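What follows is an incomplete set of chains from the complex, kept in their original frame.
Chain naming follows the written order as A, B, C and D, and within any one chain the residues start at number 1.
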Amino acid sequence: MIIGTVVGSVVSTRKADRLVGSKFMIVELLDSMQGAGWRLVAVDSVGAGVGETVLVATGGAARLAPGYDGAPVDAAIVGIIDDGAGLS
Amino acid sequence: MIIGTVVGSVVSTRKADRLVGSKFMIVELLDSMQGAGWRLVAVDSVGAGVGETVLVATGGAARLAPGYDGAPVDAAIVGIIDDGAGLS
Amino acid sequence: MIIGTVVGSVVSTRKADRLVGSKFMIVELLDSMQGAGWRLVAVDSVGAGVGETVLVATGGAARLAPGYDGAPVDAAIVGIIDDGAGLS
Amino acid sequence: MIIGTVVGSVVSTRKADRLVGSKFMIVELLDSMQGAGWRLVAVDSVGAGVGETVLVATGGAARLAPGYDGAPVDAAIVGIIDDGAGLS
């Protein structure tokens, strides 16, 4: 998994039916992480908000996040880091 | 998922049977995204057009886009971003 | 998917049984593509030849190319681009 | 697989139910490895500790590590390298 900060979200009205109701969060990866500084879009399964430091699971793991079985997603927030401010 | 702009499409006459009828869109990733500025080819499941900002699902997620079950594809456009012009 | 040019092939006599009869093509990715300029090895499902511009599916998608179900392959040529010379 | 050093761990109280009880280790990849110097988060299946050199399996392989079947994880420590100090 990788750790990043939620920096915003995007809205998509025209999307695959299976994605209706999903929130698309923009996550910026921490500087120390693989893919440092880059952003990706992840669906949320834990109620994460902007500014929180989150754990993102990618690939097939994203579809094992609660609520995303069978959905065309490849990244999901699966945890919120308790002491995120101390990471970089 | 990653966000990019549809910059064109390619045509392939000789292709795997399962791909007949698919449109192959060239998507250029936003500068802020993982893989910044690079292009990939994605099939389309939402009727995206050139110039639109789109959400692309990769890997096995692409085969969960409507119409691509069992197709040899690893990237699919699964949503069109509403406020794409404001992203970079 | 990614687009590249077939630049050659390699031969492997000692290989997994399931790969007997497969042709291993070396594909060099276009400069505009993710992984620009690098090469990978893909099996062929459409009769591609050296110099042709091809569409390559990676990951599990490769095993959905005709003839590769259950084979230990992670990249397959699934289409030949009609107007490949115009791409870069 | 890739080899890295366990440099710490993170705690996540709010997380997907399936992850309750998992320990999230931060692994820094060896300089010689693909993704050199970058960090990722892996669950542990072998009792690895900080400072140990470990073998990390990624993607679907992580969910084949003991205890992670069906969990939304994409990286797992599956072995501890005996002579890790000699690697770079």
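General remarks:
The working rule: a contact is a pair of C-beta atoms (placed from the backbone, for glycine too) under 8 Å apart; a residue touches a chain by one contact, two chains touch by 3 or more.
These figures come from a predicted structure and were not determined experimentally.
Taken as a whole, the complex in this structure file is built from 5 copies of one protein sequence, with 4 shown in place.
As a convention for this text, only the chains that are shown with their structure count from here on.
Our note on geometry: subunit A versus subunit B, Cα centroid distance of 19 Å, whole angstroms. Subunit D has its Cα centroid 31 Å from the Cα centroid of subunit C. Every residue of subunit A that touches subunit D in the complex is listed here, in rising order: 1-3, 32-36, 45-47, 55, 57-62, 64-66, 76, 78-83, 87. Every residue of subunit B that touches subunit C in the complex is listed here, in rising order: 10-19, 24, 29, 35, 38-42, 59-60, 62-63, 70-75.
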